[in-house]
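Reviewing the structure listed below.
For this view, one protein chain was removed and the others were kept in their places.
Think of it as A and B in the order they're written, each chain with its own count starting at 1.
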Amino acid sequence: MPRIYIDNMPFEVKAGKNLLEVCLSLGIDLPYFCWHPAMGSIGACRQCAVKVYKDAEDTKGRIMMSCMESVKDDLRISVCDPGAKAFRAQVIEWLMTNHPHDCPVCDEGGSCHLQDVTVMTGHDYRRYEFKKRTYTNQYLGPLINHEMNRCIQCYRCVRFYRDYAGGKDLNVFSAHNHVYFGREKDGVLQSPFSGNLAEVCPTGVFTDKTLKEHYTRKWDLTNAPAICQHCSLGCNIIAGERYGQLRSIVNRYNSEVNGYFLCDKGRFGYEFVNSENRITQTLIRHRAAEAVDEQTLMNHLPHILTGHTVIGIGSPRASIESNYALMELAGKECFYQGLPDNQVFLEQKIADILSAGTIHTPSLKEIEQADAVLVLGEDIWNTAPIMALAVRQSVMRTAAAHVQEQVPVPGWHDAALKELAQESKGFLANMSILSSPLDEIAAVQVHGTPDDMARLGFQIAHLLNNTLPAVDNAADTLLHNATMISQQLLLARHPVIITGTSSGSEALIRAAYDIAAALQNEERHPGLAFVLPDCNSMGLAMTGASSFEKALAIVQKNPDVTAVILENDLYRNIPADLVDTFFSKCRQVVVLDTLHNRTTEKADVLIPVATFAEGDGTFINNEGRAQRSYQVFMSPDKVLKEAFKWLFEMKVIRRAISNGHDVHPDEMLAGLERAYPQFKGIADVVPSHAFRIHGSRIPRESQRYSGRTAMQANKAVSEPKPLQDDDSPLSFTMEGYRGMPPAPLIPYFWAPGWNSGQAVNKYQQETGGALKGGDPGIRLFRETGAIPAYFQDIPDAFSPRQGKWFLLPQYQLFGSGELSIYTKGIAALSPEPRAILSARDAASLNMATGDLLSVQTDNRTYQFPLETRDDLQDGIVILTAGLKGMDALSWGTWVNLFK
Amino acid sequence: MISHLRTMWLVFLHLFHKRETIQYPEEKVAMRPRWRGRIVLTKDPDGGERCVGCYLCAAACPVDCIALQAAEDENGRRYPEFFRINFSRCIFCGYCEEACPTYAIQLTPDFEMAEYRRQDLVYEKEDLLIDSQGKYPGYNFYKMAGLSAGVKEKGKGENEEAPVDIKSLLP
Partner (left out) sequence: MTVMQHIWIVLGVLFVFLNIAAGLIWVERRLLAMWQDRLGPNRAGPLGLMIVLADTLKLFFKEDWIPPFADKWVFIFAPAIVVASVLMSFVIIPFAPGILVADLNVGLLFFLAMSSLGVYSIVLGGWASNNKYSLLGALRGASQMIAYEVFMGLSLMGVVMLSRSFNLAEIVAAQEKVWFVFLQPVGFVIFFIAGLAETHRLPFDIPESESELIAGFHAEYSGMKFGMFFIGEYLGITLISAMTVTLFFGGWLGPAFLPPVVWFFLKTFVFIGLFILLRASLPRPRYDQLLEYGWKLLLPLVLVNLLVTGAIALWMKH
C-alpha cells in the first residue's frame, strides 16, 4: 500500500485510486463537481484543486486537480494550503457569477451539492456586478423538470445520460460560455434512467417533477430505508414522508445491489401509497353498513375462520413475513401462490437451481464486473432495468479493461479510457423476442421465439461441453451465432448468463443453466442471474407452495372453504374465468390488500393493509438476497397495519390461542427460519427491534425537521404524543443517535457540511465501496460446490401454425407495474395496449398498423390496435402485458386472430 | 462584608426612586417598528404573495411552530398552500424573519393577541396575510430570481442578460 502525506500527515492508501477518492475516503472534505464515483474523473470543473509537492523539501508545490492525479508512494500533497484554498474559492466564485438567485424556489435547495461546496469553500459574497446569463428551459416530460439557468457546466448529466446509461436524447449544445444541456427540442426524456439526473446534477437543473407536486425539503422528510417494490431486483431506496403522504424516493446506496442509481419506475412509482384508491377501512360486505370498525371485524372473523377449511393465497409482492403469517394461519398444505401453474413451475425451477448452489448467482455489482454477458430471452430493459444498466456497465468496463491492458491508464480516468476505447465494447449477446435498446451495445442480437432462443442456448452449451447433445436440425444462423457466442464466453473469466420468467419458457431456464454449468471450471466463474416478476417472487417461490390451479381444485371439491387472499390481484395473473369460478365456489373470501382492485371487489371481508411505506417487511430479491424495508411513517388510520399483523391476529382467533402481545417482524422471521430451513439465516437480516446505540434509537427525521408544533395544530393545538415504533430500532422523531448507524438502518445520507446525497461518501468504507459495516441484506442461497447436473432437454424448433398464433407478453417499464401506474407521470408514459405482429403475418391477415385486431383466448375475445414489426418472427402475436384493467391471458398458448 | 452592607443600603435607597412600571392597559406602551410581535405575511409591490414556500422560516424556527406546504400555480410561481403558525408555541425570536429570503414573513409591533382558548392562537394563512409590504417596501423576489414564474420572462429580470441563443456560435 502506498503511503502518502496529506498536509504532512502520513496515510496508508489504496493503490490505483486518485487523490480525490483518497481524500474523501479518509474523511477529508474536498469539494468537487464533475467527478462521480460511478463515472470517474474528467477534470472539468477545476474544483478539487490541491497542492502537490515534489518531495519533502519542496515548499512551493504546484496546484493540481486531485481527481486527475494517481496515488503514488511518498506523494506529498496539501489540501489546506492557502494557495489551493484560494484557487478553489476562485473557481466557485466564477461558477456562481451566473448562478441565479433561485435557492428559495429551487427544489434542490437543502440537498444541493452546489450549496454545500459553496459553503465549504467559503464563498459567501457576490463581487461580480455584471449581468447574469440566462437560458430558456425545455419540457422534459412528466418526471423531470428543467431549469437551465442553474447550470454550472459540470457535464455530469450528459456523462451519466449518454455515457453511463446509454441515452441518446440529452446532449450538450452550443459553445463557449453558452453551452446548453438539454434535448434537441422539447420532449419526454427517453431513457428509463432519466430520474437519476436529479441526483447526478449537483444543482437544480434537473429535479424530480413528482416531488414538485407536493414539494418538501430534504430536512423535513421522515425517511426510512426501504426496498423498491416494482421489480425483483430489490433496489435499496430511501422513502420520505411528510404530512402523511409519501413524498419522494431517492437512491439508497448499496454497493452490491443498485449502487448509485435507480430506474424511473422505482424512483417515481411511489404515488400508489398516496392514491385515492387506497383501502382505508375494514369492510364486511352484504351488510347495511359495510365499513366497520376493528372490533366488529374481530367479532365477525371467528364465524368465517373457525369450523371451516381455510386456504391462504399468498402474494409475490407481499413481504415474506406476511406470506409466512398466512402460511401459519392456513397451514402449510393450504397455502397457495396465487399464480398460474406455469409461472409457479418456472419460479420453482429457479428456486431449485439456486438452492442447489451449484452455480453462483451474481449480484448486480458482479454483473457490472462481468467480462461477457449473455442475456437469454429476457427483456431486462423492461423487466429489470437496473440490471440492464449493470449489463451496460459490464460492456463498457470490459472495453476499458482491454484498453488498460495495452495502455496504463487508471480505471477512474474516464475521458482517457473513452478516448482510447472509442467504439469498442465488451461482449454482450442479447437474445429477446423483440428488439431491445440493449441491442445497440450487443455484439450479437438474436430475436426469436423462446424455444428457438433456448435451442441456441443448448447449442452454445454443446459447443462449450461436447458431451452435451447438439441441437438437431439447426439453422445456419443458429450454428453461426452459437459458435460466436461460445467462443466469446470461453475467453471470459467471469461470464454472466441472464434469463428470466417473462417469456414463460422453462426451456430457457434449462438452457441458461446448462451454459453456465458448462462454463464452470477452475479458472472461469460464471454467474447465472434470473429475473423474476415481483419484489418478493423469489421469497414466495422458496416457500415451495403450489399454484392457484391447485387451490381452485380444492375449492371445487370442498364447498366449505374460506379463502384468505393476501395482497394479490388474482385477475392480473390468472385468466378471469378461472378467478370468477374460484370466487363463486368459495364460501367466504377474505382479502387483505392496499389498493382497491378487481379481486378486492369480490371480497366478503376486506381488510386494509400497509404498503411498504407504512409497514415493515422483508423482501427476497432475484439473487435470493433478503432485505428489510422499514416503515417510513405511521398512517393516521390505525387499521392500516402490516398484513402479517392482521394475519397473526386471525391465527390467534382461528387457533383459539390467546396471547395478547403484538408480533414483530423479527419474531416472524425467526419463526420462518424454524419452520422452513430454506430460509436459514434470514432472521439476521437486520439488527433486532431492540437494537439501540447508547440506549438511543436511530431517528427517521433530520435534526432540522420543522413544524413539529404546528403541523397538526389545525386539528388540535396540543401536540400528540410522539409515535412509538415497536418493530424497529428507528424512531419517528428527530431524537436519537446522530452518529453513523449500521448500514441496514441508514434512514438518509447526511453528514455535517454535506446536505446533498453526496454525503454517501461519508458512509462508505471507501468511495464507491461498501457501506461501513458491510452492505445490508443477506444472501439466502449458498454455494455448495456440488457438481452441476445438466438438464439437456432440447425443445423442438418453433414452427408457425396455420391460422393460429403463439401468444407472448410484452412487459413495459412504464405501464406494466401494478402499483407504479398510480403515478400520474408514469401513467402518462404508459403505452396504449397493442398487439404486435410481424409485417408478413399482418399482411396475411390483410391488416396494417393501427387496425383493430381481435384476439381470441381463454374463451374471450379482446381487441387491440395492431402494430407491425420487422424484427418479429412469423407466427407470434405479442400483446402488452400487465397494463391496468387488462385481463391476464394464457401466455404461451396458441390463439386465434381476426380482423 | 462592607460591600454587602453597601449593596443593601443602595438597594434600600431604591425605595425612594421613581417607579418604572407602565400601568398597562390604562397606559399604553410606545412600540418601536422593529418590535418583534405578531407575525404577518406581506405582499410584494405588485400585490402578489411574497411567500414562496421555501421552508426556511420553518427550519429556522427554534420551537418548530411554523408549518407550511409549498404549491405552484400554473405559471410556476411558488406560494404556500397553507401556512400555519402556532402562536401558543411562538417565542417571537424573529429568526423566521431573518431567514426569509423574500421579506415575506415579518414581525410587527403588536403583542395584544391573547386568547381565552389556546386553539385560537393557531393562525392560518388567512390570518397572517396582510395587504401591505410591511417594513421592506419595493422588493419583489421574482424579479431577482432566475426562473420565470409569470412575473417576468427569462432575461427580463434585474441584472439579467437576454436568454442565450443556443443555435449561435458567436461569442
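Throughout what follows, contacts are C-beta pairs under 8 Å (C-beta built on N, C-alpha and C of every residue); 3 or more make two chains touch, one makes a residue touch a chain.
What you are looking at is a predicted structure, and each value in this text was computed from that prediction instead of being measured.
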- Here the chain that is not shown touches B
- Query: Which listed residue, B:15, B:114 or B:170, touches the chain dropped from view?
  - Reply: B:15
- Note on the structure: Residues on subunit B facing the left-out chain by the touch rule are 4, 7-8, 10-12, 14-15, 17-21, 23
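Convention: only the chains that are shown with their structure count from here on.
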- Item | Distance between the centres, which are taken as Cα means, of subunit B and subunit A, whole angstrom | 44
- Query: What does subunit B use to touch subunit A in their complex?
  - Reply: 52-56, 58-59, 61, 63-72, 78, 82, 84-86, 88-89, 101-102, 118-119, 121-122, 124, 141, 144-147, 149, 154-155, 157, 159-169, 171
- Item | Complex contacts: residues of subunit A adjacent to subunit B | 99-105, 109-110, 130-137, 147, 149-150, 173-176, 178, 180, 212, 214-217, 219-220, 243, 704-711, 713-714, 716-718
